[in-house]
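I am attaching a structure below and will ask some questions about it afterwards.
All protein chains of the complex are present and in place, except for one that has been dropped.
When the chains are written out, they are named A, B, C, D and E in that same order, and each has its own residue count from 1.
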Amino acid sequence: MSDTWLPSLKTDTPQAGFELAVKLSRVGVKYTQPSDEVRSSLRSDYDHDTTQLIASSHVIAVHFQTVAAANNWWR
Amino acid sequence: MSDTWLPSLKTDTPQAGFELAVKLSRVGVKYTQPSDEVRSSLRSDYDHDTTQLIASSHVIAVHFQTVAAANNWWR
Amino acid sequence: MSDTWLPSLKTDTPQAGFELAVKLSRVGVKYTQPSDEVRSSLRSDYDHDTTQLIASSHVIAVHFQTVAAANNWWR
Amino acid sequence: MSDTWLPSLKTDTPQAGFELAVKLSRVGVKYTQPSDEVRSSLRSDYDHDTTQLIASSHVIAVHFQTVAAANNWWR
Amino acid sequence: MSDTWLPSLKTDTPQAGFELAVKLSRVGVKYTQPSDEVRSSLRSDYDHDTTQLIASSHVIAVHFQTVAAANNWWR
Partner (left out) sequence: MSDTWLPSLKTDTPQAGFELAVKLSRVGVKYTQPSDEVRSSLRSDYDHDTTQLIASSHVIAVHFQTVAAANNWWR
């Protein structure tokens, strides 16, 4: 992935920060499984599996901690 | 999700902060499985499964760390 | 849950803080499965399952981080 | 558990802090399964199961973060 | 592993920091399973398994917290 996909952790709003956390959690998967085709084919393996949906939400939560700290919690 | 659902991490009380953490953990699932219909149909998969209930509580705990820090722990 | 169950994160002692962390981990489950009856019926699913006991201890640990920080680690 | 088992998070050394983290992870289990007899009977369920040994080490790691911060990392 | 593979946690950009987090998560595996040959042979065990892809993303997220803090969140 040679493109710039993460120029900054700063966001204008908490909600944009949450969306950045979602993006970071997905990019984490992409670094491990780079093929767009494979990832798409696997989508049905987790999007109806509540254990994996909760696990995905967990990863987002960890990244949201980082993004929130980077933005001084948008105080 | 184009609506504003997270205007701020500030809450008046610790309890309201905990409830915000609950909301964040649910929204994390929603970003991965956006269909309200599918999520509703999956509810019975986890709400009687203690492993998943504990996992849900875990995600809430991670978000509560973030919300508590954002509110300077309501000191 | 309309009652006030979390007025503050401050506790007099580390031990009381740990007990608050236990409470927060349980309330996290309660928000996902609000029925007292169902939760009671599920108790035997996890209280003899070491994997789930360890997972419960993990959630307590995450909340204890938050409570300890809120109390400036009772220094 | 009416006894005082956690008077302070302060320890003289990092190693004593690690041992306190081990204790906290065990007490977390004890709050969920208070019976000494049951916990003893379950010991063989996890002490030869590497998945659970790793999970136990994880809980210790989370508590060690808390204890280390409480002691200003013994700097 | 006698070589120097981690001279610093500083990176020029958040994206380079994320890539360092990916590296740290892989090195963590390498310390537990040092054989390049074995690790290569195991690749197909996780790169099509969404549970493990999510777990990998989780580890990256934890390391990214560390790297981001080390860089003062690239503010």
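By definition in this document, a residue touches a chain if its C-beta (ideal position, glycine included) is under 8 Å from a C-beta of that chain, and two chains touch if they have at least 3 such contacts.
These numbers come from a predicted model, not from an experiment.
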item	value
Among shown chains, those touching the left-out chain	D, E
Touch residues of chain E, complete complex, unshown partner	4-10, 24-29, 31-33, 38, 42, 45-46, 49, 51-52, 55-56, 58-59, 62-63, 65-66, 69-70
For chain D, residues in touch with the removed chain	13-15, 18-19, 22, 46-48, 50-51, 53-58, 60-62, 64-65, 68-69, 73-75
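Methods note: only the chains that are shown with their structure count from here on.
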item	value
Furthest chain, CA centroid comparison against chain A	D
Intercentroid distance (Cα basis), chain D paired with chain C, Å	16
Chain B residues counted as touching two or more neighbouring chains	46, 51, 55-56, 58, 62, 65, 69
Chain contact graph, described as a line, ring, star, complete graph or other shape	line
Interchain pairs in contact, sorted by label	A-B, A-E, B-C, C-D
